[in-house]
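Working notes for the structure below.
Every protein chain of the complex appears in place save one, which is left out.
Our next item is chain A:
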Amino acid sequence: MSETQLKFCYPFISFIDISFFQELARLKLEVFKLDTELRSLYSTINCNHRDQSSQSGHLFLDSQSFDAEGSSKDVPLSGSLLNFNTLEDFRDFDKTKFLNEKARTLFEQGLKDPNHCIQFFMLSFADLKKYKFYHWICAPSFQMSDTSLLVNRNEFIRDVNKFDMLAGHLQNKWIGFLDKNENYLGDQWSVVNDASAIMIRDTSFAPQTPSAFAKNLITLVAHQRPKLETIRVYFIRNESDTSYWLRIQIKRHEGKDAAYLKTSGWERNVQNKLIPKLTDLNSLVNPTKLAEQSV
C-alpha cells in the first residue's frame, strides 16, 4: 500500500437534551449568576449504536452532565462549559484563540498522563426571556505543525481473542502501550520507551478512519519518542469486526520553524459550516406554549 495522509473523523456528534438547557438555566439564575468561569461537565460517548448513517459516536448532554456522579458504561468524556452573559460576549469571544489555548493545555496535561489530553469544551448563551439557547462545542485536536502522519499499512483485527485482550485493557482509558509480543505494558509514559505498538480507543465509525482524538495521542507519542519513525496503532472500537490497525509513519519536516500546535475542533452544523447552534425551546419549555399544544 502506498503512503497516504492519515485522515480523521470528528470524534462525536453532540446531542443536547432539553433537561440540559433547563439545568443550565437554573444554574445560571441560582449559581453562576454573572460569573463566567469554566464549569465542569461530565458526559459519555455512546459508541454502541450501529446506525450506519452516523460517522461517529454520540455525545449526550443532559441535566446529569453537570454532576460528577456518572455511572455509565460508555466512554467517559469530561468537558468544560463557558456560559456567557450576553450574546455579544459570545459572538465577540475569540474562539480560535480559545481553541489554541485549550489545545495547548491538553497537550501539557497529556505530557503528564496521556489519557488526559482529551476533553470537550462548550460555549453557551442562554436567553432566558426568549427560551433560546446558543451553544457551540469543540473537541480540540492537535498536531505538531512540522509533522505529517502517513498511513502505509492497514488491516482489520481478525483475531477475536486478541481484540478481547486489547479491549479489556482499555476500560476507561484512551491509550495503552504494547511490547513487541503485544503484551500489555500500561497506559503511562513510564513504559513508552519499551513500547513497540500502541492501542487507542476509537469513537469513529468510518471504515478505518480514526476519530480526531487519536491525533492528540499520536502527537504526544511522537513528542515523547522524537526518534520514532513508524508505529503500529491498534484502533479499538466496540466490536471486533470493525476494529483495525494502521502502521503510521511519523514524518518530521526538517527546517520548519519551531513546532507549534496545529489545532482544529469546532463542531460543524448540518451545512458543514463552522457556526454555533441555536435551539429554540419555546414550544418545549415555555409554559404558555405548552398549554396551547397540549391535548
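By definition in this document, contacts are C-beta pairs under 8 Å (C-beta built on N, C-alpha and C of every residue); 3 or more make two chains touch, one makes a residue touch a chain; residues count from 1.
By definition in this document, contacts and distances are computed from a predicted model.
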UniProt lists the protein of the undisplayed chain, choosing from "Mannan polymerase complexes MNN9 subunit", "Exosome complex exonuclease RRP46 homolog", "Heat shock 70 kDa protein 8" or "Autophagy-related protein 3", as "Autophagy-related protein 3"
Please identify, in ascending order, the residues of chain A that touch the omitted chain? 5-10, 13-19, 22-23, 46, 48-55, 58, 60, 62-64, 67, 69, 71-72, 87, 90-91, 95-96, 134, 136, 143, 149, 206, 209, 212, 215, 262-264, 266, 268-285, 289-295
